[in-house]
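Removed: one protein chain of the complex. Kept in place: all other protein chains.
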Amino acid sequence: MLADTQDARARATDAPTQAAAQPLLSLRGVSKIFPGVKALSDVALDLYPGQVTALVGENGAGKSTIVKILTGIYQPDGGTISMDGRPVHFGDAHAASAAGVTAIHQETVLFDDLPVGENIFIGHEPRTRFGLIDTKAMRIQARALLHKVGADIDPRVRLRDLGIANKHMVAIARALSIEARVVIMDEPTAALSHKEIAELYELVERLKADGKAILFISHKFDEIFRIADRYTVFRDGELVSDGLIGDVSEDELVRMMVGRTVGQIFPKKQVPIGDEILTVAGYSHPTEFEDIGFKLRQGEILGFYGLVGAGRSEFMQSLFGITKPSKGAIRIAGEIRVIRSPAEAIESGIVYVPEDRGKQGAVIGLPIFQNVTLPSLHRTSRRGFLKLAEEFKLTREYTSRLDLRAASLDQDIGNLSGGNQQKVVIAKWLATEPRVIILDEPTKGIDIGSKAAVHEFMTELAAKGLAVIMVSSELPEIMGMSDRVIVMRDGRIAGEFEREDITAEGLVRAAAGLGAGAGA
Amino acid sequence: ENKRIALVVKALGIGFFEAAAKGAEEAAKELGDVDIIYTGPTDTTAEGQIEVINSLIAQKVDAIAVSANDTDALVPTLKKAMDRGIKVISWDSGVAEEGRQLHLNPSSNPLIGNMIIKLAADNLPDGGKVAVLSATTTSTNQNTWIEEMNKVMGNYPGIEVVSTVYGDDKADKSYTEAQGLMKAHPDLKAIIAPTSVGIVAAAQAVSDAGKAGEINVTGLGLPSEMAGHIASGASKSFAIWNPIDLGYSATMLAYSLIDGAEATPGAEIPMGRMGTLTLDDNSEGAMADPFVYDASNIEAFKDIF
Amino acid sequence: MSDQALDRDQRAPDRNIPDRLTSPFQRIFKSWETLLLAVAIAIFIINSFSSPYFLDPWNLSDATFNFTEKAMIAFAMALLIISGEIDLSVASIIALTSTAMGYLAQFGFGVPELVAAGLLVGMLCGAFNGFLVTGLGLPSIVVTIGTMSLFRGISYIVLGDQAFRGYPAGFSFFGQGYVWWVFTFEIVLFAVLAVLYGILLHKTDFGRAVYAIGNNPVGAQFSGVRVGRVKFILFMLTGLMAGIAAICLTSRLGSTRPSIAFGWELEIVTMVVLGGVNILGGSGTIPGVVIAAFVMGMVTFGFGLINVPGIVMSIFIGLLLISVIALPRLWLNYRTRRKAV
């Protein structure tokens, strides 16, 4: 693998000569060091006009870091950026956009309390003759931009009132509001549904046709092969390889990314299904969901499919005691339980791995071991008094099973990569010895290697007799891992499929409301 | 070794007390072997005064002469001071009897109570409504004077006290309160402010409302601060004793106690050029009568204090 | 390939992650408390040189009154601030509590009843704040600006321009009594409370929950921490401590006026922040607050001994507050800049 890298570097250096066109933007020898992490070391990257370059790599490979360097948010610790062969310096986000580099960032970086129009134009508002903001022009231009990306949103609406997908469309419109030559998209499709993804692909085609250089970051291989012209692979902050997409196969790309061949991504094993452990009946909420009912047995993996915004997370959170249902009942192992808070849910043996890791999953600021023991402190302490040695022991027990990578157990969880944070969150719940574990988008934004690990782990959990609920918007994952699938649409159950009845078409039709699926 | 006498005031920076400090220095110079420590909190709180007194106790000063922000709250601390052999007197604004050896009233309380209402009444031959603007609700001396004033109200038929408000010895609050009085009682004839801060603020508020000459602001004030308002007519007259004399007397009394004088009821304690102080049953005594200032004599005093 | 990357690849999947990377000694040496302790010692030395009266046990004992009552509240306030809330009404709770005790004393109630009343009223005030914040979901900084006026306002309604005196004889012990030699009841109580709060914050489940909430309230809630309940308890504790402080202060003053303890809230918050508690929540320690209390007390007393007006001391405290936070950051900036070059 050592040779592999050197080889890649060599190719990277003569990459320009290989290409027909001159790169519009190129990076050479760029490094970035964070306290304790070398996020990028000596990488190179070229973007060509009229071409889409896909940047792939595991979680933490440094993809978003390079985006932030290109948009002036981070300053590199070494190396050069040049446009049209001339060196440039991006001191802040403003300088980058002035030079014609614009980005749709991985996180939506917008302002909830400002109207959509201002979200698009803040920082470069149209002005009147007197130098004041021209609100009318801003509204008109915003409407035009939103139309261009295929979103029908009133620019005067406050962003807070939009759904997640529409927020993303606003972010895209914002990126386009800057007269750019380089457009960067960092996992733009992660939060979008089919329809919006299709529109995005169209948009990319149009941008290509306009001669823009596009950097496209994604963990989804199908879309990479669909829209990219070139690829660049990073691993552990280093450049591994780059070239034309036509020259590689999916397997090769994965191997370059991970440094090894990945086993099965969906290692689903059939395990004996045990007794019924959870029964939900008639669960309703005034605005979020209605009449949800199902049964769950030990050893079973129940998939919840639906389009983003179907209300799955809301329902799961009410099972977990975050929101109160207006109607409905739960039985756990036959016993009726009323769950009014997460604490009560945990007592009843239901735990929830939330979708929003940073806000809901991890307590960033606390060390790893304190995150793990937080819900099971009663196990490691005596009469309310902490016993640190016990805490470390418990943490070690559960994190080692998940192959956590960290410098030490008293490291702040915020310093871990996303995938490793997710492992800590899962370890936290396992330490409570639950009976039902709900995983909300457990592999969202997780690289392919970790994804396989999470799936393997789910299978293990089921084999140990836990009942697993897995919420996912990814069809292959749902189909690969579930014993049974419930499809939700607009807050209601739109279909239920036994393993043998699951078909991609059936699930998609149910989720989109195009007539009942086979199993419903 | 020089004797150290601490002059503790309600708050630093108030003109009245600055003048008293001058008097204390005058006494020190006259006595020759005295150092004056002029100190106090920056705002008029009892807790602030206690901190100051604690550090004076620690320094083992010879005497503490205090104008108190609170009659009662200082007592335990001052008791401790006396336990450690420090002579304690109060002046201007008193401390409860068990907290000091003697109290020096600037004047006799009944006299002042009578004076402030008389100043108002003298300008109101036909009677009318008057209001009182006091300092803080906890000011010992103001409360005593208002009490004394109420006792003699019967002597002034036709004069009606419609309200008592508190400006906390803060210029802005006093100003707002004075404004409130004028609004609440459109036919108000006089405001009595027995505090040097309040009287200035009230006079300012009356001038600003364009009611100078219509409403008479009177009470206790300093000639230097009131000169302008006498000239504008917002105040026709006011009274005060000489704060320099007061500081002087307090220092002299403290010195006498250090020298071995006994502060027992009936005792006569010398206070330099101000004569002697005769203590009553509560170990209190009065320095002198208040003096009235108006247009006829203010010019002569406004540069002195 | 860099060493780091090599390292990473060679690490076996079952490699052992150490519990900690730093030794306890390193952690203590680098801590805020150590810096603050150095400041405290420096002030102590300067004080002993600047005034001959400083190093007298009785004087030092008297000087502790400058901070003990405030520090008692600061302990609870530290927990509250670590949890991401604040209570600006504490000084007003003192006023209301003191008024309640004074009121009861008028009817001849004895010392135990007065103490019980003090604790109860303080706790009720805290509970009221807690209800407004956790029950109605209002921001605490704003709510307690409101209750700050309300509580003291009630005191004014009850007392007007009057004062309550006439506390029973034994009542003076709390603010004026000595337990042993120069050790006053207050300083002993302060020490006991410091230990109790130290244990509560650093050694119990509850303390852990406080930190978790301060770092990420939503994450804590999703981890099964009863966020509302913990915050409510913290507000009640803060009220209770204000009640205890009110007992001491009232006993020390021997009387009650509605203006009692005016302006203390900001001094207490200053003490907590000086003690290294992050005003934005999430971090801070009780030892830090204890040292900060001593620092503030010694500054006040030391300056007092050389008859510097209180307001000048407050300049010093203000500068100390900013510089103690700024200096480590300046140092860090300087170091990273040097490294980068």
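Order of writing sets the chain letters: A, B and C. Residues in each chain are counted from 1.
We adopt the following convention: contacts are C-beta pairs under 8 Å (C-beta built on N, C-alpha and C of every residue); 3 or more make two chains touch, one makes a residue touch a chain.
The rule is simple: contacts and distances are computed from a predicted model.
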Protein name as given in UniProt for the chain not displayed, "ABC transporter permease", "Phenylacetic acid degradation protein", "Dihydroorotate dehydrogenase" or "Dihydroxyacetone kinase-like protein": "ABC transporter permease"
Contacts of the unshown chain among the visible ones are A, B, C
Of B:Asn150, B:Gln179 or B:Thr276, which residue touches the hidden chain? B:Gln179
Using the touch definition up top, pick the residue from A:Asp42, A:Glu199, A:Glu276 or A:Glu314 that touches the left-out chain. A:Glu314
Give the residue, chosen from B:Ala24, B:Val52, B:Val88 or B:Val200, that touches the chain omitted from the document. B:Val200
List the subunit B residues touching the unshown chain? 11-15, 18, 42-43, 137, 163, 165-166, 170-172, 175-177, 179-181, 183-184, 186, 200-201, 204, 208, 224-225, 227-229, 302
Positions on subunit A where the hidden chain makes contact: 71-73, 92-97, 105, 109-115, 118, 122-125, 131-133, 135, 156-158, 160-161, 163, 174, 285-290, 309-311, 314, 323, 489-492, 513
Using the touch rule from the top, list residues of subunit C that touch the missing partner. 88, 132, 136-139, 141-143, 145-154, 156-157, 159-161, 258, 263, 266, 269-270, 273, 278-280, 309, 311-312, 314-315, 317-319, 321-322, 325-326, 329-330
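In the analysis below, only the chains that are shown with their structure count from here on.
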Just to be sure I understand: the centre of a chain is the mean of its C-alpha atoms, right? Then which chain's centre is nearest the mean of all of them? C
Chain-centre distance (mean CA atoms) for subunit A and subunit B, in whole Å, is 74
Averaged over CA atoms, how far is the centre of subunit A from the centre of subunit C? Could you give it in whole Å? 42
Roughly how far is subunit B from subunit C, going centre to centre by Cα mean, in whole Å? 38
List the residues on subunit A that touch subunit C in their complex, please. 1-2, 5, 38, 41, 77, 236-238, 259, 320, 322, 341-343, 345-346, 352, 354, 359-366, 369-371, 374-375, 377-378, 381, 384-386, 392, 396, 399-400, 403-411, 428
Per the touch rule, the subunit C residues reaching subunit B in their complex are 51, 53-54, 56, 59, 62-63, 65-66, 156, 159-161, 163, 165, 172, 175-176, 249, 252-255, 257-263, 300-301, 304-305, 307, 309-311
Would you pull the subunit C residues touching subunit A in the complex into a rising list? 1-2, 4-5, 8-9, 11, 13-14, 16-21, 199, 203-209, 211-212, 214-216, 218-226, 282-283, 340
